[in-house]
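The complex appears here minus one protein chain, its other protein chains still in place.
Going in written order, the chains are labelled A and B, and every chain counts its residues from 1.
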Amino acid sequence: MSIVHVSDLHREYQQGAVTVKALRGVDLTIEPGEFTALMGPSGSGKTTLLNMIGALDRPTSGKLLVDGKDLASLSSSQLSDLRLHRLGFIFQSYNLIPVLSALENAEFVLQLQGMARDERRKRVRETLAQVGLAGMEDRRPGELSGGQQQRVAVARAIAGKPALVLADEPTANLDSATAQGLIELMEKLNHEHGITFLFATHDPRVMEAAHRVVRMVDGKVAEDLRK
Amino acid sequence: MSFLLTVAWRNLWRHKRRSLITATAMAVGVALCMATLAFNDGMFEAIFDVMIEQQLGHVQVHHPDYPKKRVMNDTLPAEILTRIDGEPGTVAAAPRLQGFALLGSETKSSGALLLGVDPEREPKVTPIGKRVVEGTFLPPGETGGIVLGLRLADELGVGLGDSVVAVTQASDGSLGNALYTVTGIVKTGSAQIDRSGAFVSVADLQDLLVLPDQLHNITILTDDATDIAPYAERLRADIASDTVEVQTWWEASPQSAQMMSMRDFSSVIVLGIVFGAAGLGILNTMMMSVFERTRELGVLKALGLRPTRMVGLILVESVLLASLAVSIGLALGGGLDAFLVLRGIDLSASAKEGISFSGVVLDPVIKGVVRWEGVAQVVGAVFFVSLASSLWPAIRAARLDPVESLRAE
Partner (left out) sequence: MVVLAMRNLFRNTRRTLITVLAITFGLAMVHLTITLQTGSYADLIRTGVSSMAGHVVVQAKGYQEEKDGDLVLTRTAEISQRLAKAFPEGTIAPRLVLGGLITSPRGSVGAAVSGIDGAAEAKLQEIDEHVVQGTWLTGDARGIVIGRDMADALQVGFGDKVVYMGQHGGATEVSSRLFRVIGIFRMGNADLDGFVAFVDLPAAQEAFGQPDVANQVTVHLPDPNRSPAAAAEARTLLADIDGIEVLDWKQALPELFALIEVDKTSGDVMLFLLGAIVAMGALNTVLMAALERTREFGVMLALGLRPQQLARLILTEGLLLGLMGAGLGLVVGTALSWPLVHYGLDYSAYMGDTYETAGVVLSSVIKGRFNPLRMTTYTIAATFMTAAAAIYPAVQVARLQPVEAMRHT
């Protein structure tokens, strides 16, 4: 079964008197284990599409199935639960909770999921080790570099074993070497653990690493390339 | 939950100054309320001591017309006392007879209210025994003794061991008189009794007034002060008649009951004013706290924090802030209360004799009384106000649109 199934998706915004058509009939299907990059110029609708799939925003029309569920039929609490249990997020600006340590930032998703403390701790330590942050568990975001913060964000996104990780320009704030390291990390996670990734990005290095590149123009899918 | 608690606690310390200022403002409010309540309660306790404990007990039995008209012949037969003693729930019952007389020493006289009491039973029902400032209360089993109100003794110019003559019109219309020896002097706090009250044994007064085996009133203490009505109901069924009325203290003296509700009313006013002001402070703090974290809260939401839990997060934060305020406030207020209870406010310089209010003479050193209900009310008010004023910010936080808030600065 596909993780994401989108058909004829439309999203319109009211901006003052003007109606902005951000998505104009997108069709897209993502299968488990894929490592997909969503490319396209600014305003092409990448982030909007990502927000739709992330259950952060609702479409104006069209069909949107995530993890087999029709999002239109879910309440806002059910959407919260879907995000909590089935989706992982990585943001351009890390967005860690500043008052929590690296460990706690990655941990709290599990905590919200209701996992028992010991199991949770074990899983988070393993995950932080996977992303290369062993030994930095107790540092607060302010005490970590940008790359390290983004690795914490990756750990947070994958710790809950989501069906799909959505990443919006994850490398945009990082220097080139750090960005390369992060991409390799995510590739490894995809390869070794079968985690499904969907990126919205401008970064050619991400495109290079991706197995599938979906190019968007003017709110529509213009090209869908599988390598 | 522990996650909410951790995040909430650490968030408070992110703006140490702001949280501390807000908590301090609340704490000052707590201390202020506690001190005001202790002072008020000190005065009210003194009033209740006189109005209720000394005079009314839990349940009153009398001739239905007696309280209103005070006619000497509206009496109860003394044997009712035995029946009250036998009633389950009776702890003690004290009979009383009263009448006005002219009390005279060698050179002076004064109109007095003679209170005929049972020297053995009376101290079990009312704290009168503890109000003796000189000598002793009427010795049980003896007759011929008299205990005078402090100011009455002054006015008559008599002391312990002196004799006083009582002259009055007896129930049969004759002019009766009797000689008593002063055994004690009491200071009750009741303006009327201190100025004109004199206790004699009920047997002596029955002789003087020619009312053999008659009583005007029986005051009863029951075994459950918090639930008097059922006892009164049972007693009423057993002994009430056309000439015998049973009343709870609040029925007998609606004024005392009103006084009690006035105490509660004035507490509410104080709490309302103080926490109205402090609540707006909390509202502002929590608003700032929510608005400056729009993005962060958006992330939490995107990661799957349910709206109800978001409300929980903000409320937990404000409860923590309130707890902080309460602990500082209890410390401050406890200090003030201790001062009020132990030292009190001393007005003796300007009002030697004390200050009277509603017929009760308050001691010139007004001491506070701490009621745990009062403290609980204050603490409750802090939490209530904190929760109420963070509800709006909390709902705002829960309604945040994750896409919008992620875009915030």
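Operating definition for what follows: contacts are C-beta pairs under 8 Å (C-beta built on N, C-alpha and C of every residue); 3 or more make two chains touch, one makes a residue touch a chain.
Everything numeric in this text was worked out from a predicted model, so none of it was measured.
Asker: Give me the visible chains that the unshown chain touches, in label order.
Answerer: B
Asker: Could you tell me which of B:V133, B:L179, B:A225 or B:A277 touches the chain that is not displayed?
Answerer: Hidden-chain contact among the options goes to B:A277.
Asker: Using the touch definition from the top, which of B:K69, B:K130, B:R343 or B:R407 touches the missing chain?
Answerer: B:K69
Asker: Just name the one of B:D85, B:E106 or B:E404 that touches the chain not displayed here.
Answerer: Hidden-chain contact among the options goes to B:E106.
Asker: Can you list where chain B touches the absent chain?
Answerer: 15, 17-18, 21-22, 24-26, 28-29, 32, 36, 39, 68-72, 99-102, 104, 106-113, 155, 167-169, 173, 191-192, 196, 255, 258-259, 261-262, 265, 273-274, 276-278, 280-281, 283-285, 287-288, 292, 345, 347, 350-351, 353, 355-359
Going forward, only the chains that are shown with their structure count from here on.
Asker: Calculate how many whole Å lie between the centre of chain A and the centre of chain B, each centre taken as the average of the chain's C-alpha atoms.
Answerer: 65
Asker: What part of chain A is in contact with chain B in the complex they form?
Answerer: Residues 51, 54, 56-57, 76-77, 80-85, 87, 89, 91, 95, 97-100, 104, 108-109, 111-112, 156 of chain A touch chain B in their complex.
Asker: Please output the residues of chain B touching chain A within their complex, sorted ascending.
Answerer: Contact set of chain B toward chain A: 2-3, 6-7, 10-11, 14, 295-296, 299-309, 402-403, 406.
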